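Beneath this line is the structure, given in C-alpha cells, with notes to follow.
Just one protein chain is left out here, and the rest sit where they should.
When the chains are written out, they are named A, B, C and D in that same order, and each has its own residue count from 1.
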Amino acid sequence: MDWHTCSFYVLSVMILGSALMVVSLRNIVHCALFLAFTFMGVAGVFALLHAEFLAAVQVLIYVGAITVLILFAVMLTQKTIGISLKQTNRLAPLAVLSAVTFLCMIAVIALNTTFPTSGQHTVAVSTQTIGSAILGNGSYVVPFEVASILLLAAMVGAIVIARGQDN
Amino acid sequence: MTLTGIAEFIASFFGLPGSSSVWIVAVLAAAILLGFMLLTVLILIYVLRKLLGKIQARLGPTRTGPKGIFQTAADALKLLIKEDTIPVKADRRVFIVAPILVFVPAYLVYVVVPFGEGNHFIAKDLNIGLLYIVAVSSINVIGVVLAGWASENKYSLLGGMRSAAQLISYEVPQALAVLGPVMLAESLSMQDIVKAQGEGLFSWFIFRSLPLLGFIVFLVASMAEINHVPFDLPEGESELVAGFNVEYSGMRFAFFMLAEFAASFTICAIAATLFLGGWHSPIRGFLDNGWWTVFWFFLKSSALVCLLMWIRATYPRVRVDQLMEFGWKLMIPLALFNVLVVGLYVALGKGG
Amino acid sequence: MIAVHHYIFLSAALFAVGIYGVIARRNAVGVLMSIELMLNAVNINLLAFARYVTPTTLTGQVFAVFVITVAAAEVAVGLALVINVYRNMDHINVDDINLMKW
Amino acid sequence: MGPQHPSTHGVLRVILKLDGEWIVEAHPDIGYLHRSFEKMGELRTYTNGLPLTDRWDYLCAMTNNLVYSMAVEQLLEVEVPERAQYLRVIVCELNRIASHLVFIGTYGLDLGAQTPFLYCFRDRERILHIFEEICGARLTYSYIYPGGVSGDALPGWLEKVDAFLDYLPPMMREIDQLLTGNEIFILRTRNIGLISPEQAIDWSLSGPMLRASNVNFDLRKESPYQVYDRLDFSVAVAEQGDCLARYHVRVAEIGESIKMVKQCLAQIPDGPTRAKLPKTIKPPAGEVYARVDTPRGELGVYMISDGTDKPYRQKIRGPAFVNLSILSELLPGWKIADAVSILGSIDVVMGEVDR
Partner (left out) sequence: MSEEEKLENTETSDKPLKPAGKASPGKALAEVTPPDPRLLALAELLQSTFGDAALESVVDRGMVTLVISPGTLLDTCQQLKTDPALSFDYLACLTSIDRQDHLEVAYNLRSLTHKHEFCLKVRLPRDTPEIPTVTSIWKGANWHEREAYDLMGIHFQGHPDLRRILLPDEWEGHPLRKYYVYEPDDVPSEQGPPEHLLIQLEGVE
C-alpha cells in the first residue's frame, strides 16, 4: 500500500465521482464545476504516469481554457439554466444499458489479454525529450503542422459561426 | 536537518510505516509554504499602506502598535470576526467554492519558486517548473467567473465576466513572455534558469537579447493578470461597484484579498527569478552561496514589489475596451516579437 | 502495485460515463461536456500504454498532445454552434433541434 | 447611476439607458439638495440674506457673496471703496484656485489615480487656512458684504498670501506631471465628451465648459467688474472641447489667478473697506442682473426690489445647473466608463444646481 497505489485510488474515485456528477446534475453550472474537478483528477493521473508535461498541458488547456469556454457558453445561453428542466431525456435507460455493456466488454477483454508490459524503467521524461519527440528529426513534425492548421481552421470557424449575422 | 530528516523522525515517532515519510515531507513543506505566504501577505499589505502614505504625503497606519505594524493583523482579525453573509438567492455551494478556486492557484505557485540555491530552498524543483506556473495561474479564471455568477447580482456578474475576459486575454502575452528566459536557459525548471544567469549582473536575462523588452512585457501582462491598478477593472469603484466580490464579506473576502496580494508577491518573485537572476548576486561569486542567496532573492523581489506599489499610487484606471485593445493589439505582438528576437539571439549564439 | 489493467478500467469507466452523458443529456452543452470526458478517457489509456508497454519511446505522450489539441478545437466549434442555435431557437434542448433548416 | 453613486460628486442621479456597454439615453434627475434658496431669499432682509449665499456653491462661497453684494450695490448704485474691491478680487481668485484644486483631485480620483487627490487637498488646506485668518470660516465665509468687505486684512495677512503664491507653482508642476503627462489619463480623457462651440453657445454653457470649446468669453474680460479691468491676465481657452481641454483650461486658470492675485497685492491701496450704508438697506424699486465668473461658469443673480427691506424676487442662475443640462445630449453614444469621466469634467456642485 505505498503512496503510488493509494493516490491512484484516491484520484480515480475523484475522477469517476465528479464525472458522474457532470452527467447527472440538474444545474449546468455545477456540472461545469465538476467537469473542472474531473480534469484536475485526470491531470493527477497523468502525473502518476510520469507524464508531468502532459499533466501541466492538461491543466493549462482543459481546466484553464475549455472549462472557462464552457462556462461562458453556459452563461450566454442563460435562459435554460433558470428553469432546471428534467436533464435527461427518454433515452436514459437505454443509455445506461449501453454504457454498462461497454464497460463489461472492455473489462472482460482487459482481464484476458496480457499486455506485453516491458519491465524497463521509463526514460527520464523531460520537456526536452518530448520536444525532440514532437519536433526532432524523424518524428511527428508533419502531424504537428497539421494540428496547428486544424486549430487555425477551428478558430476561424468558431468566430464566424458565433458572430452570427448581426454585423 | 533537511525536511526529509524531520519527516523520518515524525514517521518513526508515530510508528507510521517508513514509506509514508514521503507524505509527511509533502505536508510539512505545504505547511511551511502556507505560513510563509501568510507572513509575506501581512508584511506586504503593511508596507503597501506605508509606502502609499509616503508617496501621497500622508502617514499611513500609525495607530495599531508602534508605527502601525499590527495594522494588517488587525485587519485580518476584523475580517475573521465579521459575519459571512451569503445572499439569499445566491447559489450557496458555488458561492463557497469560488473564493477557494481563486485562492488555491496563488498558493500552489509557491511550490516552484526557488528561494535560494540548492534544493532545500525550493519545495519541489519540477522540471516543468514554468509551465506548471502558467498552468496553475490559469485556474483562477474559473473562480472569478463562478464568484461573479454565484452572487446572483447584475453588477457582480458583469464584473466577473469582464475580469475573466481580461485574465484570458493577458494569459497569452504572459506565457509568450516567459518563453524568452526558457529559450535562453534551455530548460523549464526554475533552478536551471537561475543557474543560467550565474555570471554576474550582465548575464541576467533582463539584459541578454533585447534588453528590458521581455521583462516589461512579462511585468505588464502579470499586472493585468492580478488586476493591479492600471488594469483593476473588476473593482472599478466608479463604474461597477466592486466587481465580482461585491457580495462577499468577512472571511471569504479575505480569501480574495489574500489571493491578490499573494499573487502580487509571486509575480515579483517569478519576475526576479526569470529576469533578474533569481538568487545570484550582481557581482560574480561575491556572497553567492548558502543563506546569502536567500537574501539576494528577497532583495530583488521586494524591490519589484515596491515598483508595483509605486505604479499603484500613480496610475489611473484604463477603460475596459482600451484594456482589451491594449492586450490584443499591443501586448501579444510585442510578446511574439520578443520570442522571435530571443530565438534569433539563441540561434546566432549557438550557431556563431 | 498498479498494473496496466487498473488504468484501463479507470478509462473504460470514464468512457462509459461519457457515453451515458452523450446519450442521456438533454442540454447541448451537457453533451459537449460528456464528449470531453470521453476524450480524457482516451488520453488516460494512451498514457497508460505509453508508461507500461513502451516506456522508452514517447509516441503515447505525443499522441496525447494531439488528442488535446483536437479536443480544444472541437469544443470551440461545438460551442460556437450551440450559441448560434440558442440565438435562433432560444433554447438548446438537444431533442428539439431536429429540423435541418429553421 | 443612483444618487449615492461614488462618482457623481454629491446627490445627482442620472438615469442611463444602456445597450450593453454603450449609453443610449441619459436623463439627469436633480432636486435632491433643493433647499429653495429663492423662496428663503424673499423672506429675509438684504443683510441677513447674505449667509444664505455661502450654501449655494459651497466650494466657492466667496463668489456667491460677491454676486449677491454686487446685485444689492447695483440696486443702491453705491460705489465700493478701492481697498474693498481689491480684497474682494484677491479672495475670489484664491477661492477659484481652491475650487480648481478640488476639481483636479476628484477628477483624478474618478479615473482611479489616488495620489493627486491628496496633493491637491494638501495645498487647498493652506488656502482655507488663509481664509480662516481673515474671516473666521473655512467654507462658509460671508466675507463680502453689500457695500464692501466684513473685515480689513489683518497685518501680515497680505504677506501670508504672497508666501502662499510663491509656494503654489512648484506644487502645481508636481500635480501637472502626475496627471497631465500620464498617458492613461490622456487615454481616458482625450476627445471624450466632445462639445462643439455652437453646441456650447446654444446650450448657454459658461466658464471652463465654454472656454474649452474654443469660445473666448470670460465675464471678467467682457464686462469687467470690481477691479478686474486694472489687472492684465489672459483668458485660458482650449480648442478641442473634450474632457482633456476642460482639464487644461482649469489648470491654466489657476496660473492666471496666481498672476492676478500677485498684481492685486502690488496695487492694493489703503483706505476704508466699507461704504456708508443705512442700517436697513431699502434699495429703490427696480430690477438688476448681476453676474460673476465663478470656477464653474457664470453665476448670475436677477434681483428685483420693491422698495422694502426684503428683495421681492431673487433668481439664482447657477452655472453648473446650466452646464449639467447638456448631459442628456452629451452622454448618449459613450460608454459607462466615459460617463464618469465626462461627468467629472463638468465639475458639478449640487449646491447651486439644486438651489
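Rule of thumb we're sticking to: a contact is a pair of C-beta atoms (placed from the backbone, for glycine too) under 8 Å apart; a residue touches a chain by one contact, two chains touch by 3 or more.
Bear in mind that the values here come from a model prediction, so they are computed numbers and not experimental data.
Peer 1: Can you list the shown chains that the absent chain is in touch with?
Peer 2: Within the full complex, the chain left out of view touches D.
Peer 1: For the chain left out of this view, which of D:G193, D:G241 or D:G300 touches it?
Peer 2: D:G300
Peer 1: Taking the full complex into account, find the residue in D:Y86, D:Y119, D:W203 or D:Y228 that is in contact with the omitted chain.
Peer 2: Checking the options D:Y86, D:Y119, D:W203 or D:Y228, the one contacting the hidden chain is D:W203.
Peer 1: Which listed residue, D:Y58, D:F121 or D:F217, touches the chain dropped from view?
Peer 2: Of the candidates D:Y58, D:F121 or D:F217, D:F217 is in touch with the missing chain.
Peer 1: Which listed residue (D:R55, D:R296, D:R317 or D:K335) would be found touching the missing chain in the intact complex?
Peer 2: D:R317
Peer 1: List the residues of chain D that touch the chain left out of this view.
Peer 2: The list for chain D reads 30-31, 34, 36, 38-39, 74-79, 201-205, 215, 217, 222-223, 276-278, 282-289, 291, 298, 300, 302, 304, 306-308, 312-313, 315, 317, 321-322, 324-325, 329, 354-355.
Definition applied: only the chains that are shown with their structure count from here on.
Peer 1: How many angstrom lie between the CA centroids of chain B and chain C, rounded to a whole number?
Peer 2: 33
Peer 1: Using CA atom averages as chain centres, what separation in Å is found between chain A and chain D?
Peer 2: Those two chain centres are 65 Å apart.
Peer 1: Per the contact definition, I'd like the list of chain B residues that touch chain A in the complex.
Peer 2: By the definition above, chain B touches chain A via 19-20, 22-23, 91, 93-94, 97, 126-128, 131-132, 134-136, 138-139, 141-142, 145-146, 149, 157, 161, 164, 168, 171, 186-188.
Peer 1: If you look only at chain D, which of its residues touch chain B in the complex?
Peer 2: 6-7, 21, 108, 110-115, 118-119, 122, 178, 182, 184-185, 187-188, 335-338, 340
Peer 1: Which chain C residues qualify as touching chain A in the complex?
Peer 2: Its residues touching chain A are 1-10, 12-27, 29-30, 32-34, 36-37, 40, 43-44, 47-59, 61-62, 64-66, 68-77, 79-84, 86-87, 90-95.
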